[in-house]
Structures are given as structure tokens and as C-alpha cells.
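Working notes, structure below.
Heads up, one of the protein chains got dropped from this complex, but the rest are sitting where they should.
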Amino acid sequence: MASVIERIKRGHFGTFHGGIHPPQQKFLTSDKPIRAVSIPEQLILPLQQHIGIPAELQVKVGDKVLKGQILTHSVHPMAVPIHAPTSGTITAIKNAVIAHPSGLSELCLFITPDGEDKWRPRHICTDFNQLSNNQLIEKISASGIAGMGGAGFPTQVKVSTREDIQYLIINAAECEPYITADDLLIREHSPSILDGINILDNILSPKHILIGIEDNKPEAIKALQQATAENEKINVCVLPTKYPTGGEKQLIQILTGQEVPAGVLPSSLGIVMQNIATCFAIADAVINDIPLIKRVVTVSGQALEKPQNVWSLLGTPVGFLLAQCGYLNKDKKHIIMGGPMMGYSLPTDQVPVVKTTNCILAPTEKEISSPYSTGSKEVECIRCGQCSDVCPSQLLPQELQWSAKAKDQQQLAILNLFDCIECGACAYVCPSQIPLVHYYRIAKSEIRQQKQLDIKAEHAKVRFEARKERLARDKIAREEKHKAAADARKARMNSGSTAGNNEKSAVAAALARVRAKKAGQVESAKSAVPATPENGQKSQVAAAIARAKAKKIAAKTNPATEATSTVNNVTSKTESPTDDKKAKIAAAVAKAKAKKLAEKSLTSIENISIVKKEVNEALSSDAETKKSADDKKTKIAAAVAKAKAKKLASQKEKSITSVENSSASNKVIITETEAKNPADVKKAKIAAAVAKAKAKKIASQQEKSEST
Amino acid sequence: MTDYLLLLVGTVLVNNFVLVKFLGLCPFMGVSSRTETAIGMSFATTFVMTVASLLSYIVTTYILVPLGLEYLTTMMFILVIAVVVQFTEMVVHKTSANLYRLLGIFLPLITTNCAVLGVALLNIYEQHNFLESIVYGFGAAVGFSLVLIMFSAMREKLANADVPKPFKGSAIAMITAGLMSLAFMGFTGLVKLS
Amino acid sequence: MSVIISTLIAILVLGSMALVFGAILGFASVKFHVEGDPLAEQLDALLPQTQCGQCGYPGCKPYAEAVANGEAINKCAPGGEDTIKKIADLLGVEVQPLDENHEADNTPKVAFIIEEDCIGCTKCIQACPVDAILGTTKQMHTIIADECTGCDLCVDPCPVDCIVMIPIAQTPQNWQWDLNNIPVVQLD
Partner (left out) sequence: MAFWIASSPHNHMQSETSAIMRLVIYAALPGILAQWYFFGWGNLIHISLAIITALVAEFTVLSLREKKITPQLFDGSAILTAVLIGISLPAIAPWWISVIGAAFAIIIVKQLYGGLGHNPFNPAMAAYVMLLISFPLQMTSWQPPLELMALPLSFLDTLSVIISGFTIDGYSVEQLRMHVDGFTMATPLDTVKTNLTLGLTVNESMENPVIGNNFGIGWEWINAGFLLGGLFLLAKKAINWATPFSFLTSLFVCSLVAFLLSQDSNASTMFHWFNGACMLGAFFILTDPVSGATSIKGRLIFGALAGFLVFIIRKYGGYPDAVAFSVLLCNMAAPLIDQYTRPRTYGHNITNNAPKNTGNE
């Protein structure tokens, strides 16, 4: 351990495999101070600006918010809150294009600033040393700080690690070309940064604090060295410039000589890394109670008149920043969020600045004439191996692309595709100009999706098996129930009571029902005949109207109601409504018929008569039924019966059912006297929906037959 | 000793069964699409070839020749080979179900691998003694394995190559085998066996 | 006479050799006996488990068993070509194109119930192979989207056609780096 520090103090650092030296281009912005820009007319705040899950919304459209007011909140550690960057009104909460390479939309808050920039009450903390660790972490968490280097990992998760921390590494390498945001931040705010580092020191109490910074930032190095001169624990490590020194794993390897094992967080090695801008944000949050609402963004590129680092409020549209810096490109707009190596191009300049945005790059066409930006000049890979020479993860990019193109996921796994950090070094040097990283990203997302599918498939399998088991269980239970019921019935029938007689008739009715059903099935098989012209016309009309106003017409002119009434006419009624059981049975029969008839009648008038006949047949076998003119009554009874019968069928096991049934049917029969009771309305609705569906079907059939 | 070594090298490289004698092409084309499979096949074939040449020598020398039944040689050898292959199949099935599945039909088909029968018959033809028979059988199998494994690695790579449609699959594999054969011509004259 | 004798000897030799070898093999087959054939299990693991029945079998497992017994490998529509390729690799057979009787469209979908139209008939619940539909008689039903496999078995039974299959929406989380499909804002 000591030897590592000794080595570092001597100025000897390790190295990582590969790496490249792309043109720095930092001079564009490195000599100008950070500029404060005015508040834009509208701020767009994506709910999620970090890795993890979005927090829950705490405000609604029309709310007035104050600067720094919390907008989302969650107790989940991977959910990071966002805050109002300025005071104003929430004008919309809707999907908008977010800062993501896909250019897809996600939920964003739109704030129209009122220009007053009025703060919520703040509690300045003068001495953070008096705060406990939990209080510090709580403050960091409440301030919505997520890693500001690019990935956006929630900071409170990183700092609340339980591991014994050896090294706290502050990443100030800023190895990507063009970007000088951290450089300028260090130069102008090194005391605050030191406060932030001290806060982290308090929380994590690491043995050593290492600040990794590339040697192309002499002024920032000087500022840091001056600021940290009195602190023995902090070592400013000036590293040779090489891309991607700023990669977490690479920086760890350079400074400590250790490799982070695949699939493991650095904290398990006793290492925590924080970006230097995050340190500044932590200091601001803890000391000044300023949540993360602004950050330094390098607005650079030769397509700008005045490239400069700016203090940008989160949510500022990129276009606004570009306009402030004098965007010159008029035709081919190429705007990159992030650096030229790992940034992504934006589909619109309305994309907002988020917590991870460290650079907005607006290059001229000549400046960044990447083969991947200006039409593909990709040729076949000749396996020259330059890519594997520069790969910081020591992968074999040439083999990876070969397998990625062939979608050989097995081979990709063997080649450790997921250890690729997408730094872009391979694609940068590739003489065949193959967009290697792009291939890897596609392959990675495909593999990720495949994994999801596999998990889902496994899950579906489990559920399917469970369902099969449940069905089998139910079947056995039902059979037992049946058996028990049959035994009981037999006993009752043998006893010769009136109840027994009723049972008998019930059995007869059930038999009839089964017969009718069978007949109906046979008929329906036969009745593929198209509707008669009359009926066709009718149903066409019905279909047309149904689409517009399904409920109304269905109740009026629908054949289904006709059919139902037809059935009702022939359906005899039970002697008295008080005889629940009997009525129920009869009604069940009627219901089955009615439903069938209703279906049939729509497709063919012929069917109606046939079903009528069947119903008659069925009913005539029901000895105790008599004709009745009371249509309405039967209808309602039928509806009640329908519901009950179904319930009965599905809940046979439950003994309470019969009690429920009788009481429920009584209730409905009581309500029957009312002309427009709710049951009727509901029934009409159901009928309407059925009719609508049928009409649709007929209409499509008609169309088909017409077209042929 | 040197003789045996020369015999071995000669069989592996100079008179390679697959690329020079063109024996055993069926599994050479059939089980070479994956290196993993090819390695398994190599072990199985090496075992079969060595044991088969050993057994066939014993059968010839101690049964067929004393009884004057040389005319039964081919038949007997097929019997011997079939038994060894069956045995191997059982062992593979038991020890590595995965390999068993990967090899599929080609495992029992070692029986009809002409290289195996070829080794047995060539042993008789070349009048090899007991040790020579074993070395010859083993050498032939090593040669077979060597090119099979190399070929499978090449084919794994070729699987993703942009081969013109009419040449995809077996066609390009045959061309590759031809070019490999050309390369093996380089070993010609390496070992001058009497 | 000597011909007969030599023939007899030949038969005897061959016969006894066969006997000896047969005994060896018989012994080996007992010694190296392997239980069961996990092929169907392995095949089942490759199938997408939508339980859609489009292959003509009631679920993925039965189809896997059928494939293990020689059924055509190209009947899994939701799995598409990828699954066919994997099965072909596993079985060591040629890749076949998807059966023509099946739709080749295997874009992931999820069922959705148009709730105002639902009459609570429970028919879809009975049809769902993975119990992904929630509801009871006369109550509006809804689909647990996370559990839905997109098999569309619930669409047909619905008497009021209130179930539709909607493609799974693309989010930044499941985006596949298709740069060509990024909607680029056209400015004038």
C-alpha cells in the first residue's frame, strides 16, 4: 500500500493498455473564463437525468416553483431528485426529446421562468465538520447529485458504500478532446472543490486521496497543488495525456496498478472515484444548500463564434447555449453532446442540458470529418490489429466486429464484449474506417434484449406450468364436488320430497340444454352461409351506426334484441317468482338459448328459425314450463339467471353460492317492476357491445364477400 | 526408435490420411463446423483408430493367419471397428452428454470412417509389426485430428465470411480443404521411408 | 470336405468373435448406462415460452417434445429465425425458413384490453396460457403487461373484440442503436 503512494509521490505512474492521442483542441475554450448566461425562456427538465430510475413527481402543471425547490422525490437509492433551476411556473409535463443518443422522448417538466430567480429558503451550513456522515449523505442525496463526468451514477450510492475505502480518487483527467469544463472549474473554484473533497473525506475516510489530472492543464494543476498543499493526505497526480485516461477503470489502473475485476464495482477493491465537478456540486450542496441545478458546460467547436465554458442551468435547451456562443453553421448541423470520442449527436437543438452534460460540441464539417459523420467509407476489415493495440480493455475489436456482424452472441460473450467501455479508440484508428463502437452497441443492446427475453420466457414457462397445475387441481376438485353433489341429489330424489321433484326437473332442463347446445354447434358449423340480403342490409346499417353510436342503436334496432324477444316469447315462464330455484333453471335455459340465438340471428335469419325450433324443442321437454306473455319479466329473469349460472359454474365449490343466488335473484326480481332499472341499462350495454362486435364481424364479412 | 518416430511424423504430416491420402473425408467435412466438436471427434477417432489397429493386428496375426482365413480380413475388421466404435459411443455418452449431442450421428458413423478401416488394412498391406501398427494407427489419427481441428477453426471463421452464395457452406469448405492439401504438399519428401 | 471344414471354422471364428464382442458391449452398456434424454428440455429452453400454440401444440414444452421426436423445427412463429437457427444448431440439422403457414411477424407485442368495451365475460382469462389477465365475472378485465407473452390467444375468444395487440413501445432503455430511425427535426 505504502509503496503505491511512494511510487505516486515520486511521480511514477502505471499505465493502461493502448490508448490514443487525438488532437486536443482544448485551446478553443481553455483561455476564457466561465461565462454566466442569461436564463432561457423555457427550461426542459427530464425526470431522469442519471443512471437508475426516475423519482416521483411532486408538482403539477400550473404550480409556481421557487429556485431550488424539489420537483421529484423518492426514497429509492437509485432515484435521484431534480430541482427547479430557477423560479417560475410549470407550464407542461409531457414527453420531449431527451439527451440520449436515441433521440427518443421521455417525460419532462417544462418550466417557464419568471425572471425573478427567487430562491426557496436556504440553510447555509458554516461548518460541515459538525455534520454526521448520515446528515452529509442525506444532504447529497436530497440535492440530486449524480456523477457529473458522464455516466451519471447516483452519488449518494457511491458515498454510502460500506467497504473499507483505501483510495478516494478524484477524476480530473478530462481526457476527451475539446472539453475544458473541469479545467476551468478547477482554476476558478479550487477552494470549493477542496471543500467537496474534504466532505467526501469525512464520509468515506479513505486512507489516501488521489487527484488524477492530465498534464495538459498546467494552470489547473497549479491551482490544485496550491489548494491542497497543506493536506498531506491529498496527492495531485499529474498524468501523461492519453485518451482514455479519464475512464474509471483506466484511471484506477494508472494510479493504483490494480484492475477492477469484471462485473465488480471499484468499491469492492476499496476504491471510490468521484468526478471533480461532482466534488464542487457536493460542496455547494452541503455548505450553501444549493442543489444540483447548474453546471459548467463547454460549448466548443469551430462552428461557434465565441466558444466558451458557460454556467448553464440544467434544462437549458442546447440551441439557447449555441445561440449565446454564436452558432455559425447554417446548413448541415452537427451538434454533439459530450466530447468527440464518446458524445452522441443530437437530433434537435431543443435537447436540454442535463446533469451529465459536460460539453456541447458544434464542429464545422471540415473540423470533424469523421467517416462516420459524413457518409460511410467503411471497407472490409483487414485485421491489421491497430484497434487491439489501442484498446484500453485489451479486447480484440477486429474479432468482435466480425462476430458482431454475424450476430454470434456466444462468440461475443467469449470475447468479453461487455468489457468494452465504448471509448472509441478502436474506431478512431481503424484504417478501414469501420464504425466499430457502433457495431458493439448494437450487439450489446441485442444481447441485453435477448437476456430480457430469456428471463421473460423462463418466467412465462413457470406461470404456464403453474396454470396447468392449477387447472388440473381445479378439475379434480370439481369432479369430487360433482360426485358429492350427485350423491346428495340421488339421495334426495330417492326420498321423494318436493325438493326432489324440483331436482328432477333441473336435471331434465340441464340435459335439454346440453342437447340444444350440441344442435347449435352442428348448425353453426353448417351456417357459413352469408346473410340474406335483407339481413345483410340491416346489419350493414347496424355496423355503420354501431361504429359511431354503438350503444344507442344497439338498444333500438339490433337484431340481437329481436332475437332475445323472440326467445322470450317462446320461453315459458315459471309458475311463480317465489320459486327461486325453478325460475333460475328456466332462466338459465332461456339465457343460453337467447345468447346463442342472438349470435346466430346476426349472421343468418335462417339460424333464428332453427334456433327457435331448437329452443322450442328444448323447452317442450321442460315439463313444468308454461307460456307467458310477460316479455320484460323473462328478459330480466334471463339476465339474472345468466349471471348466476356463470357464477354457479365457476364457484360451485363455494357452498354459499346458492344462498347468494337466491337472495340476488330476489333482489333483481324486485327491481323488475321499475321500468328503467340499472340492470336493464347494463344489459342493454352488454347487448350493445355484443352487437357492435357482431356488426363489425358481419361488415368485414360482407366486405370480403363483396370484394371476391 | 528413430524408425518409429519417422513413421509417426511420416504418417502425421507427409502421408496425412485426410489431405494426402484423402481418407476420412466424411467426418472431416461433417464435424468441422465447430472447434469444440472437432476436438471431441478427434479424441474419439484417435481412440478408435489406435485401438482398432491394435485389435486388428491381434486378430490378423493370431486368428486369421493361423487359421488361413485371410479372406475374412475386411469382414473381421469391420466387426472389430464396429465394436470399438460402439464402445466409444457408450463411453462418450456417459462421460460427456454435451459432446455426445454435438457429435450426433457422426459418432456412430466413425464405423464407416474409411480412415479407420484404411489404417487396419494398410497395416496389413505394409506388413507392420505390432508396435508399428499401433504407431501407424495413432499417427494416422493424430494427422486426422490435426487437420480436423485446424480446419474447424478455419471454418468457424469462414462461417461469418462474405462468401458468394453459390459457394457457401460445403463448397467453400471443399475449396479450403483443397488449399490445405496444397499446403501439405510442402511436406513431400520430408521423411524418406524405405 | 475341407471346404466344409474351413467354412465351418470361418463361421465358428466369426461367430465366437461376435459373441465375445457382444459380451463386451453388453457389459459396457450396463456399465455406461445413461438415464433419460435431456433433448426435449434443452429444446424447451430455446423456445420463447409464449405458449401461443401457433405451432399446433398446446404450449412450448409439448412442441419441444415433438421436435425431439422429429417434428419440423420451423413452426415457432414468435421465435422466428433466431429460434430456428438455435434449434438447428442444437440438433445439427440444416436451418429451414419459417413455416409458410405461420406469420413471420414476430415483433414483440403485448395485449391490451379496451376497457370501456369489456363486458367481463372472463373468456380471455380462460384463454390466457400464463394467467396474465386480471378480472372476474362482469368486472372489467385488464392485462398485466409484464406477464403478457404477446401470444394473442385472448384476442379470438373475446366476444366484443375489445382486445388488441399493441407493439411494445421503444424506450431509451430498450433502444437498439438504430441510428437511421432517429427522428431528425427538420428546420427550415
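First chain written, first letter: the chains are A, B and C, and each begins at residue 1.
By definition in this document, contacts are C-beta pairs under 8 Å (C-beta built on N, C-alpha and C of every residue); 3 or more make two chains touch, one makes a residue touch a chain.
Quantities reported herein were computed from a predicted structural model and do not represent experimental measurements.
Participant: Thinking of the whole complex, not just what is shown, which of A:V299, A:V429 or A:A512 touches the missing chain?
Facilitator: Only one listed residue reaches the unshown chain, and that is A:V429.
Participant: Tell me which residue among A:E56, A:E305, A:D419 or A:E479 touches the hidden chain in the full complex.
Facilitator: Touching the chain that is not displayed is residue A:D419.
Participant: Of the residues listed, A:G68, A:P291, A:P317 or A:P392, which one is in contact with the missing chain?
Facilitator: Once the missing chain is taken into account, the touching residue is A:P392.
Participant: Considering the complete complex, identify which of A:Q302, A:T348 or A:S403 is in touch with the unshown chain.
Facilitator: Looking across A:Q302, A:T348 or A:S403, the contact with the absent chain belongs to A:T348.
Participant: Hey, which subunit A residues sit against the chain that's not shown?
Facilitator: Interface residues of subunit A facing the absent chain: 16-17, 20, 22-23, 103, 163, 177, 249, 253, 257-264, 268-270, 330-336, 338, 340-349, 361, 363, 368-373, 377, 379-385, 388, 392-396, 398-399, 415-416, 419, 422, 424-425, 427-433, 435, 437-438, 441.
Participant: Considering the whole complex, not just the chains shown, which residues of subunit B touch the missing one?
Facilitator: Counting over the whole complex, subunit B touches the hidden chain at residues 35, 149-151, 153-154, 156-158, 161-164, 167, 172, 175-176, 179-180, 182-191.
FYI, only the chains that are shown with their structure count from here on.
Participant: Please indicate which chain is farthest from subunit A, where distance is taken between mean Cα coordinates of the chains.
Facilitator: Most remote chain from subunit A, centroid-wise, comes out as B.
Participant: Tally the contacting C-beta pairs at the A-C interface and at the B-C interface, and name the larger one.
Facilitator: A-C
Participant: If you average the CA atoms of subunit A and of subunit B, how far apart do the two points sit, in angstrom?
Facilitator: 57
Participant: Could you put a whole-Å number on the gap between the CA centroids of subunit A and subunit C?
Facilitator: Here subunit A and subunit C have centroids separated by 27 Å.
Participant: Which whole number of Å gives the spacing of the CA centres of subunit B and subunit C?
Facilitator: For subunit B versus subunit C, the centre distance works out to 38 Å.
Participant: Which subunit B residues reach two or more other chains?
Facilitator: none
Participant: Would you pull the subunit A residues touching subunit C in the complex into a rising list?
Facilitator: The contact residues of subunit A facing subunit C are 98, 100-104, 106, 333, 347-350, 438, 441-442, 445-446, 449, 452-453, 456-461, 463-464, 466-468, 470, 643, 646-647, 650, 685-686, 689-690, 692-693, 696-697.
Participant: If we count contacts the way the header does, which residues on subunit C are in touch with subunit A in the complex?
Facilitator: 44, 47-51, 59-61, 117, 119, 122, 129-132, 137-138, 147, 149, 158-162, 170-172, 174-179, 182-185, 187
Participant: List the residues on subunit C that touch subunit B in their complex, please.
Facilitator: For subunit C paired with subunit B, touching residues are 6, 9-10, 13-14, 17-18, 21, 24-25, 28-29, 32-34, 38-39, 42, 90-92.
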